[in-house]
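The structure is given below, and queries will be raised subsequently.
Just one protein chain is left out here, and the rest sit where they should.
This part shows subunit A:
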Amino acid sequence: MADSLRERTIAENSMVILLQGLQGQVTTVDLKNESTARGRVVNVDAFMNIRLKDVLYRDRKGQLTQLQELFITGRNVRYVHIPDHIDIMKTIESQLAKIHRVRNFASQGGGRKEYTKKSKKHSGATSETKRNEKIKGLRTKET
């Protein structure tokens, strides 16, 4: 789980969140330099940097190397093979739920919120309808 607000926001708004849900899975990553790395995903950050362990690394010539750990810079990723048994929707939904749990964690005790309630759009209410409600509320008070 990304530790910074910035990384959480970046991940929440892009497909990287699916890759983050692949933690613990064995996958193959195709790199831009035509080599491939197959191993267990330790961590993926918002910039698509990937940490793998127990890796079989095949270079562009086909030569195999075994590596305990491999760090791949996000910019070097071409493809990530998604294992067949992964349910994409569920993985993404559970990753988003994790982010929202962290975000709401402090607010329950009246502590620091990551966002003020005003800027949250998902409640469906736009700032205009909220303003209209406030005006309605004022009107009923006056009459």
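Here, a residue touches a chain if its C-beta (ideal position, glycine included) is under 8 Å from a C-beta of that chain, and two chains touch if they have at least 3 such contacts; residues count from 1.
Simple rule for what comes next: contacts and distances are computed from a predicted model.
Of the names listed as "Serine/threonine-protein phosphatase 2A 55 kDa regulatory subunit B", "U6 snRNA-associated Sm-like protein LSm3", "Glutaredoxin domain-containing protein" or "Trafficking protein particle complex subunit 6B", the one that matches the UniProt record for the absent chain is "U6 snRNA-associated Sm-like protein LSm3". Considering the whole complex, the residue from A:L19, A:A37 or A:V55 that touches the absent chain is A:L19.
The missing chain lies against subunit A, touching residues 12-19, 32, 48, 74-75, 77-84, 86, 88-89, 92-93, 96, 100, 122.
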